[in-house]
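Submitted below is the structure of interest, expressed as structure tokens.
Note that one protein chain of the assembly has been removed; the remaining protein chains are unaltered in position.
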Amino acid sequence: MTNIGVYICHCGTNIAGVVDVEALAKRVAKLKDVSLARDYKYMCSNPGQDLIRDDIKHRNLDRVVVAACSPRMHENTYKKVLASAGLNPFLLEIANIREQASWVHLDKEKTTNKAFDLINMAVSKVRMDEPLTSMSANVIQRVLVIGAGIAGIQTSLDIANIGYDVVLVEKEQSIGGRMSQLGKTFPTLDCSACILTPKMVEVSSNPRIKLFTYSEVEEISGFIGNFKAKIRKKSRGLDESLCTGCGLCQEKCPTRVPSEYDEKMGKRKAIYTLFPQAVPNIPVIDRASCLYITKGKCGVCKKVCPVGAIDYERGDEFIEEEVGAVVVASGFDPFDPTSKEEYGFGIYKNVITGLQLERLLHAAGPTQGEVVRPSDGAVPKRIAFVQCVGSRDEHANKYCSRVCCMYAIKNALLIKEHHPESEIFIYYIDIRAFGKGYEEFYKRAQEKGIKFMRGRVAEIFEEPASRNPVIRADDTLLGMVTENEVDMVVLSVGMIPRSDSSRIQKMLGLAASPDGFFMEAHAKLRPVDTLVDGVFLAGTAQGPKDIPDTVAQAKGAASGALGVVSHKALLLSPLISEVDERLCRGCGDCKDVCEYGAIELVTLDTRKVAKINPAICKGCGSCVVACCNGSIKLRNFTDSITFAMLEAALGGAL
Amino acid sequence: MTEFSPRIVAFCCNWCSYVGADLAGTSRLQYPDNIRIIKVMCSGQVFPSYILKALELGADGVMVAGCHIGDCHYVSGNKKAQERVETLLRVMKTLGLDPRRVRLEWISASEGVKFANTVKEFVEEVKELGPNQLGVRE
Amino acid sequence: MPHAGRWQVNEMKSVLVIGGGIAGIQSSLDLANRGYHIYLVEREPSIGGHMALLDKTFPTNDCSMCILAPKMNECNAHPNIDILSYSEVMDLSGNAGDFTARVQRKARYINEEKCTGCGDCTARCPSKVPNEYNGNLDKRKSIFLPYPQAVPRVMTIDREHCIYLTKGKCGNCKKVCNAGAVDYEQKDTFVDLNVAAVIVATGFDMFDPTHMQEYGYGKYANVITAMEYERMICASGPTGGHLETAPDKEHPGKIAFIQCVGSRDLQHNPYCCSVCCMHAIKESILAREHYEDIKPYIFYTDLRAVGKGFEEYAVRGEKEYGIKYIRGRPGQIIEDASTKKLTVWYDDTVNRKVKGLEVDMAVLCTSLIPAKGSDKLAAILDIELDEYGLYKSRDELTAPLDTRRPGVFIAGYCQSPKDIPESVAQGSGAAARATEVAGGAYI
Partner (left out) sequence: MKQIIKRTKAYYCVECGKCSGSCPVARVNEGFSPRVIVERALSGMKGEIEGDRELWTCLTCEACTTKCPSTVKFSEFIRGMRSSAFNSGYTSRCSQGGLLHSIQRVQSYRDLVQNRLQWISDDLKTSTEGEVLYFTGCLPYFENLFSGFVNPLEIARSTVKILNKAGISPVVSPNERCCGHDLLWTGNVETFQKLARLNVEMIKESGASRIVTSCPECLRTLKLDYADFLEGTDIEIVHISEFISSLIKNNDIKLNRAGIMTYQDPCRLGRHMGIYDAPREVIKSMGELVEMNKNREESSCCGVSAWATCEGNSKQMQIERLIEAKSTGADMLVTSCPKCLIHLRCAVHNQIPVEKEKVDIPVVDLTVAACRALAGE
């Protein structure tokens, strides 16, 4: 037997002014299974709540309908009332007779009728509601951060400093990321290394941060609060625990190959560290160029190593780490302009990329900060910057990479400071100086005599004799096509998703935006969240951004992750979908429509059936409708409940 | 003879349209009392069969309201709702039922006015269509 | 009772017994020993009936032929018994005490007087046909003895298959017969017999399960009938007593005996055949006696072990021979085309579970149905058939062996389903009734 109690709130005169609450209570009391119906001035007041509580206890109510304001106002209040009286809080329904009746209609009789229908609908629903209990899932109170550029470093430090453990995994042999390649940063012209290095050191010395460099996350399983990550620690060809980072091996190594870190503007050894401040300061043997490994000769590094750390045969190691949340800060790659043949990159020696210029300008770079032409080593006098290379381009990337205007201006200024006599042209579409101090920075560049040419560069060709690149562009302000012979061209390449981002995306079950960067859960409201609960985004992995934005987002991601791991357990909403395994045909249609990856197909005897992970399911019901034969139901929103409500709303069954 | 007063059922999603309806209330916007709202978590949770069942039970109009495309709380539930309503409209066409009795609307949490106006409009439109033939019992 | 009343019949001393199975044999011997003359008419070339085809008998596991053969020989040797084998009754006129029966003696193309049954002819006969006496599991010749213990021990030529008779060629048998018994020109003959009483003991035939598609008989090699199984497990049978399964002639590991195939089935034969439960138990025990590793399963509806010593036999089957009794009538048998193994789908009604059991052989305990031609014979004799096609007693309780025609009695399975002991008892009972007529007593 069901005993439903209905409580009709006057809400002062807010409801009672339009709805005849007393008559309504009398009508409602006659409904099937309703054992009492009361009206009261303010149901949400303490005496109102006590009324419900007492009735549950003394009148043996087992389900409650409150006809009052919107459930958005006081549903939780009444749920607590039920719980405190020992009744399952999910056996409550709210009939919204204020916002959706008394406040929107004037006719007393009709509004009372409508209120009756709304209560009748709520009664029909509550009668069929199931008592539900929130499940809780234990949370592993550590965070995995993928990528140790400035974003990953900031996130890790924030989390660690608040007191939670971090597992930080970096693909390269040192942390620091792209920022470590930069000389100075805009708009303050701070030395990049000067602000980054202390943070890197902090990472290495923080006991709460477990750092894996030269490592990759290969697999992630589990769900919010309970992820398991398999990490491959690639072999450096030496024993890290012995290496002291003395650098002797690096010094004696006879092999020299183009340095990727220097964007091929310089050379490195076959055993090398990326840069002097590398963290950890432990070299890696490049197996592709090491003479000993490729030809079996040499072995110099092993001979000179005072601690005997070199171990050519060393293999990769695999480590499993359990974490409660994941922050993806895998960064970006610079756009490779080779495909934009009109710019001649890779053909004309004196056409370089912005990142290559960064290395040339870097005091610790291959030229110790001197900008020289690759063709002859001469100092270029006329330099042109070409903006939007691969960005804002229908044929490459449609998006704006956000940083190129500023880094081109920054580098132009730096050159101008070294060589005030040099002529610098910046070919742009719009100068996007949109940050704090950026417009001022742009003004400063104009003051210094840097020439801004509005127009997209159509073509670059080379004067064979001088090897000077010539820029042919449509100067849209002049309205004419211009040709400009310069000593060197710098292509301001944009940002593209990191080469392995699609692997990471699949591994984590993330969505990708059309631009290929990881997609956030909501562009405006949840910019650091993803659709996979417990996974957050930081930095340029989510989309192009500059250093301040990256740091800000990293802090946001840290906070998101802390929101998960600061709890010992997570309470999961029980209002989710569940599968009737017997009915399930295992077709996978539900899996296909689930935006959260909450559904997987598992084997049951000889069949496949869908299984919903309650920790991931959000209870949207999409899968319910996708299911052809009704194997999935959304708890307390079942077909039968809806049909019963329809019958109540429309007055009677067929 | 009294004026025909249509019976209308609206399925409103929990995150946008239901809140929009609440906003119409808090803004004290008046609209016809013909409508009965059933809250669903997402417009994508509305089976085509819910709509047909409502018509079978004599509803003169059925509205499905969800978040604007792109704003779905569950990413794409509203897009799914759109596809599903289209399927239903095909069936209704074969059955000879007037597709104008079914309306799909995107109403955000801030569109109390749109909610009220939509209800007004829909009620007027359904009044012109006359009573749902299925509601006339033999 | 239309025939109630008393009348005296002439002093006649002959009785016609139709059917030379165990019931007819028993009647004949009883009467003959009392001094009556018996015409024992048998449709087949040999008397013995179905019992001659069985391996052993329940519940004592006596060898069937060992107890039957002496009786068959006794008939043959009895001065008061004339066996008219390979013959059929075509007409019966007259009244109780003074019947005239016309018997068709089918041409067997052998002079019965001359034939010694030496078998030389069979050895030289080139024509091979499926051996119906061995459940078609092997071949016999066109000139044949149904089985070595046949009575009379006289050859018969199968006119449908004999090459000489069908094509005019060959003639081997005639050539080799030292007794000169082969006579291709022989014709069917008719004899009129004057008899005082008639005993009908025509027995039964086996139900053909082919059209019960669910069991796949005729389609799946390892689905056989119980009668075929009897022949297979019989030491003198076609496989020399070895149970063989397709495809490799290995003996089966698991055998399913399926009860009530065509019996207790309103779509086929509604009655219980009363012997299948017991013969399945017997066959299971025999299987285990032959091969220790066989696992017999008996699928039954009700295990009807209702005779003396039957229940004990059933229990012994379970305890000592590991028979697994499963209450449930299988719904379908499915063959795995490559291994030829069978899956028997059944409802284990006791455990309320539908299961599939993989077996190597399924034995269909098919229904025992009225003998072929019963209806024709009933018309000839002017006796009634019951709803199942068995001969109807004048009164089931008080006159079970009488028919509506005075002086015509029925005995054995043709009266109602029964096992061997009951058939023998009825054979004797019918003999007693016949005595009353033939001896001129009142009935």
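Per-chain numbering from 1; labels A, B and C assigned in written order.
Throughout what follows, a residue touches a chain if its C-beta (ideal position, glycine included) is under 8 Å from a C-beta of that chain, and two chains touch if they have at least 3 such contacts.
Predicted model, so just to flag it, every value in this text is computed and none were measured.
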Given the contact rule set out at the top, which of the displayed chains would the hidden chain touch in the full complex? A, B, C
Contact with the hidden chain, among A:46, A:368 or A:606, goes to A:606
Among C:77, C:337 or C:397, which residue is in touch with the absent chain? C:337
Identified contact with the non-displayed chain, of C:91, C:192 or C:214: C:214
Of B:7, B:53 or B:103, which residue touches the hidden chain? B:53
Residues on subunit C that touch the omitted chain in the whole complex? 212-214, 260, 264-268, 301-302, 327-332, 334-335, 337, 345-349, 352-354, 356
Subunit A, residues in touch with the chain not shown (by the definition above): 581-589, 591-592, 601, 604, 606-609, 625, 628-631, 639, 643, 654
What does the interface between subunit B and the hidden chain look like in terms of residue numbers? 47-50, 52-53, 55-56, 87-88, 90-91, 93-97, 133-134, 136, 138
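Operating definition for what follows: only the chains that are shown with their structure count from here on.
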Chain-centre distance (mean CA atoms) for subunit A and subunit C, in whole Å, is 86
Residues within subunit A bordering two or more other chains: none
Spell out the residues on subunit A that touch subunit B in their complex, using ranges where they run on. 70-72, 96, 98-101, 103-107, 110-111, 113-114, 117-118, 121, 531, 575, 593, 595, 618-622, 624-626, 634, 637, 639, 642-643, 645-647, 649-654
Contact footprint of subunit A on subunit B as seen in their complex: 7, 9, 19, 21-22, 24-26, 28-33, 36-42, 44-47, 49-50, 53-54, 56-59, 73-77, 80, 84, 116
